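The structure follows.
A single protein chain has been omitted; all remaining protein chains appear in their positions.
Labels for the chains are A, B and C, by order of writing; each one numbers its residues from 1.
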Amino acid sequence: MDMSFFESKMGRGLLFGGLTICLLLTPTFVTDIYILSIFNLMIIYAILCMGLNLILGFTGLLSLGHAAFYGIGAYTTAILMTRFGFGFVAAFCASAVLAMIAGIIIALPTRKVRGDYFCLITLAFGEIFRLVATSWIEFTRGAMGIVGIPIPKIFGLQIVTETHFYYLGLGILTFTYLTLRAITKTRYGRAFIAIREDELAADTMGINTSIYKIMAFSIGCLYAGMAGSFLAVYQTAVTPSNFRLEESCLMIIMVIVGGMGRNLFAPLAGVAVMTVATEVFRSTAEYRMLIIGLIMILVLLIRPQGIFGSSSFKN
Amino acid sequence: MLGEVILVGVMVGAVYALVTVGYSMVFGILKLMNFAHGDTYIFGTLICLTLLAKYNIHPVLAILIAAIAGGGLAFLVELLVYRRLRAPQHRLISMITALGAAYVVQNISELQWGNQVMSFPSIVESKFVTLLGLQVSVTHIITLFVAVLCIAVLILFMRYSRYGKAIDCVSQDMDAASLMGIPINRVVSSVYFMGGVLGVVGGVLYSSAYNAVSLGMGFRGTLIAFTAAVIGGIGSLGGALLGGMILGLSENLIGVYVSSSYRDPLLYSLLIIMLLVKPTGILGNSDQTKV
Amino acid sequence: MPILETRDVTKRFGGLVAVNQVCMTVNNNEILGIIGPNGAGKTSFINALTGIYKPSSGQVFFQDKEITGLPAYKIAKQGISRTFQNLRVFSNISVLENVLIGAHCRIDNPFHHIFLRPLRSRKIEHQAYEKVIALLKNVGLEEKKETLAKNLAYGEQRILEICRALASDPQLLILDEPCAGMNSMEMDTLADFVKKLRNEGNTIVVIEHNMRFMMTVSDRIIVMTAGAKFREGTPEEIRNDLEVQKVYLGEQEAERC
Partner (left out) sequence: MLVVEDIHAQYGKVKALHGVSLKIKEGEIVALLGANGAGKSTFLKVISGMLKPTSGSVTFRGKPLNGVRTDRIVIAGMAHVPEGRRVFPMATVMTNLEMGAFTRKDKAGVKKDIERYFDIFPVLGERRNQRAGTLSGGEQQMLAIARGLMSRPSLLLLDEPAMGLAPILVQEIYNIVQELNAAGTSILLVEQNVHKTLAIANRAYVLECGVVAINGRAEELMKSEEVIKCYLGEVS
């Protein structure tokens, strides 16, 4: 695909401006609640995948437990708002921070454990989270999940309709994008890429690779926590089945299909394709995993760098 | 009581070892985490179930057919999904395709058999005998015997046959092995096939001992294989046996004396702890990166 | 004045002694050559100096500070920078970014400044950018700054790797077989470049097989065999040393030197 136009400054500006206007005006064109709800779903995945791209695409760490951090965010908000009467803003911040702290703890072993073993740790953590959420009934109400999460209020504004949630989600997504862009344009973003490309060489450039890996991982988890918090108030309920391994895999696929790495928007293409595909194939839910699995295999065999990815990723 | 629990633990451990062996060998050669391993052997186990329950085929024949089906599936997965990504720079990518393959296999099984827990017929008549003062189920003894026998045969094969030694050499240095005229692709395919066959045997033994089988056991099986292989030392046959035993025993002891709901979290915690404390496993070799 | 000093540095791998009690010094503003047969432990020795391996025993001092066993990134921050025997450029990113990563530890941009003092952060990043551009100009790679590193010619990738190492303003630059895969023309260019770097005030350690290159650039040469230091001297002395001829150069080759 010829990307030169989109990479030129004017092309990017036009594209960006156009996209912003379109996104802002979406609810005025789209009045169908169902379609708008799909947009909201896409926004959630977009936040998750942008964060995951920092871990997977930039730093080259495979996380099979991203859904768990998403879940930590969701459960934190759910529990704080239903049991402890927290407002949304406070719960949202707590969710993000808690997910990040969990991310730091899980990423600590990266200093000792080789890359492909690390993904086992994230996998195990993801499963532990799901099992705890299912079986610690006093705290999480088990498989029933937590329901009746109150309507979020932001500075007196009640978020009730799909449109309201759309703008709230868009706000979080914008925040995600802007902060990620700021980080990745500096030496930190370059250090992450250096680790992905050649960890040993990165080390001899004076990059403390273990700290940077923990940093990239936990920042990615911070956004997952935000997405989880948003999900909790949007659905007004959370259940452990929202955060299965399958979800983590779906996020990985979205990032890969869109394209990992430098281009922060590339994963969003994957989000759009996969969300729409999931909706289209909803009637054939029994083939869902077959289709996801085949997409995973085929995309990687044919085009390991994804649809819009510029750099293929090395171990 | 304790004696019985330990015996069941050893039985489960031996079956786990059987499931682990194939996974561990694949890792030894290709350094690939085969996420599709568990789903592959559950596929074979379910075929065995169909043959036994629907067509009333003799158990030995049924296991044989199922094992070949499971081995064939593992062989196909390697051929179609992993072979092109064998180069070391594709290691992470091939792990993701392995997950994809696991999904596909699981979904195919689900379309055929559904994802409910199904009852699995006992292959041998379930009787209890008293042995050394312990009440033991004959099924358990036979299961233990068959599993240990399979592993013993495999170890002998790897140690003394020409082909077994060749497999070992391929895992040590693939390029040099190919220069000796060892056909690499065939060796890799046969290792996948063997892993699938042994996995199915393990799956059938386990399901028959507990009279139940479900799709969910597939992914759990993969994790058990990971954990047992990591505990024992990835790539080592003795390690797989040791790791399987440790898992089987601790799982049963905890299940009986603590609570069975802590069984799986224990599995995952063991995996994490082992990776942190000794990532090379009890019997594994450490590797030093060369610059 | 010595800038680097090693005392009895030893590195064992299991039973194998790769580096055996090597003592040596590197003086400020010199080019020190290390030669020796393959497997003599030259690269292992360098790896032990730069923190890629931890020495099994012995001590390393850099600018009068002990750096024995420090992790690689800390040693890099202290001012030792290196290249690799097999090219290790970051192949999927641009030339410019490669060199910017080389400058990583000299960019004083704390993480919280990105959000709390964005203007300062941007200024610092821009200064680094300009410094790197100047460096690229100096080595003649400026026009290719947007090219992906893997698309450069082999010789250019070698230069890029040196340039990336230079970006961290090292007090000591270590080149591990920089001539590997170069033809004699490229080698001459590289020799001139290395000498130019020395004349600009850099201190350089070079490991290389090619005797012609080594005789041209080195101020002093250390010969290693079987993990240990065997001889040390000026290129002239090394060339005429009968023992060295016997162990490494071979009589005929020494004659040709």
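To be clear about the criterion, a contact is a pair of C-beta atoms (placed from the backbone, for glycine too) under 8 Å apart; a residue touches a chain by one contact, two chains touch by 3 or more.
Predicted model, so just to flag it, every value in this text is computed and none were measured.
Colleague: With respect to the chain omitted from the figure, which of C:L4, C:A40, C:V60 or C:V223 is a touching residue?
Modeller: In the complete complex, the chain left out is touched by residue C:A40.
Colleague: Which is it among B:Q172, B:N211 or B:S261 that touches the chain not included here?
Modeller: B:Q172
Colleague: Contacts of subunit B with the missing chain: which residues?
Modeller: 162, 165-166, 168-169, 172-173, 175-183, 285
What we mean here is this: only the chains that are shown with their structure count from here on.
Colleague: Measuring from the mean of all protein Cα atoms shown, which chain centre lies nearest?
Modeller: Central chain: A.
Colleague: Can you compute the centre-to-centre distance for subunit A and subunit B, using the mean CA position of each chain? Integer Å is fine.
Modeller: Subunit A and subunit B have C-alpha centres separated by 33 Å.
Colleague: Between subunit B and subunit C, what's the gap in Å when you average each chain's C-alpha atoms?
Modeller: 48
Colleague: Express in whole angstrom the distance between the two chain centres, defined as the mean CA positions of subunit A and subunit C.
Modeller: 41
Colleague: For subunit C, what residues touch not just one other chain but two or more?
Modeller: Those would be 52, 84.
Colleague: Going through subunit A residue by residue, note those that touch at least 2 other chains and give them in order.
Modeller: 200, 313-314
Colleague: If we count contacts the way the header does, which residues on subunit B are in touch with subunit A in the complex?
Modeller: That would be residues 31, 33, 80-81, 84-85, 88-93, 95-97, 99-104, 106-108, 110-111, 219, 223, 226, 230, 261, 264-265, 268-269, 271-272, 275-276, 279, 289, 291 of subunit B.
Colleague: Subunit A touches which residues of subunit C in the complex?
Modeller: Per the touch definition, subunit C meets subunit A at residues 50-52, 71-74, 76-77, 81-82, 84, 88-93, 97, 100-105, 107, 109, 111, 114-115, 118, 121, 125, 128, 164, 168.
Colleague: In the complex, go through subunit A and note every residue touching subunit B.
Modeller: Residues in contact with subunit B: 60, 62, 64, 109, 112-117, 119-121, 123-125, 127-128, 131-132, 135, 200, 245, 249, 252, 256, 286-290, 292-297, 300-301, 304, 313-315.
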